[in-house]
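One structure is given here, and the rest of the page talks about it.
Only a single protein chain was left out; the remaining protein chains are all shown in position.
So that you can tell them apart, the chains are marked A and B in the order they are listed, and the count of residues begins at 1 in each.
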Amino acid sequence: MSGDLEGDLRRALRPVEPSAEFTDRLLARVAAAGRATTRPRRTWLRPAAVAAGIVLAFGLSWGTYQHQLQERAFRAHAELLKALAITSRSLDQAYQVVHSSEVDRADGG
Amino acid sequence: MRHVFSCWRGWIAGAAYLVLLHPGASFAAELRIPDFDSLKDKASDSAIISLDENLLGMAGRYLDSSKPADAKAKSVIQGLKSIQVRSFKFDKAYPVPTAEIAALRAQLNSPLWHQAIKTHSESDHSDVDLFIGGDSNQARGLLIIVTEPREFTVVCILGAIDLAKLQDLEGHLGVPKLPVDK
Partner (left out) sequence: MVYSLGLRILRNRAAAEDLTQDVFMQLLPQISTLASASHARHWLCRVATHRAIDQLRRRPPLPTGDDVLALVGDTEPGDPLLANRLRALIGELPPHPRAVVVLRYQEDMDPTEISELLDMPLNTVKSHLRRALEILRGQLT
């Protein structure tokens, strides 16, 4: 012990950031839920307050938050195209083997 | 020699006709698709993709509807709950992750999942398994496991999958014509 217990406690309890993956997930979920939530009154406050909450809760600047959201969306877009391409290839393989099997059966009478 | 599960045509065709409607509460929300960590280091190329509904929505906003490929992709992902892909390519033979595949298959031990295609090619040393989730009226999930000598792929799509739309992607993303009787 250093003799400064309160200082030791502050050092031991330094704020911890969640994983980037979790932050991504949460930001996406909050953004989606924010879009889905409609309130007739004082709607102009919503984006500002959500942003403020996120900024403060994660220690991010507003610019960083916007940047992270955009980065994640770009990444999701690229991943989506890749996922669809892989899916199509896998379906193609399934089709090829099934199709050739059908041809085999037809040829065999 | 290839062994083909006989009911494949019914399932595929049925699934294509059914615009696979919104998932019901009783259908398993998510399948836990392993990351196949044991393969990552050995693979020369890998793709681990997990897109939930929110991320699909974000991605969808960056699809440009004025471009045919993007417009069709946008149409395909509408109503999807998630897309998960694990794909690995290898320079040489790799150990097939049988335990993880077994764990994945164990999650399909439910009346809501049916194996539509099961093939094994001894000449190619490849296996293709295709499962469709849902009941006889509604399909709500698609799981494909492809095992080849130099490649291993798992694709899981949950939600309102429209295989007919997926088929329309042909020529844009390399999606093949499916055996669908229109």
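Observations, loosely collected:
Going forward, a contact is a pair of C-beta atoms (placed from the backbone, for glycine too) under 8 Å apart; a residue touches a chain by one contact, two chains touch by 3 or more.
Worth saying up front: this structure is predicted, and the values here are computed from it rather than measured.
By the touch rule given at the top, the unshown chain touches A in the complete complex. Within the entire complex, the positions of subunit A that touch the omitted partner chain are 1-2, 5-18, 22, 26, 29-30, 33-34, 37, 39, 41-43, 45-46, 48-50, 52-59.
Following the convention adopted for this analysis, only the chains that are shown with their structure count from here on.
Residues of subunit A touching subunit B in their complex: 24-25, 28-29, 31-32, 69, 72-74, 76-77, 79-101, 104.
The touching residues of subunit B, counted against subunit A in their complex, run 2, 4, 8, 47, 49, 51-63, 73, 76-77, 83, 85, 87, 117, 119, 121, 126, 128, 130, 144, 146, 153, 155, 157, 166, 169, 173-179.
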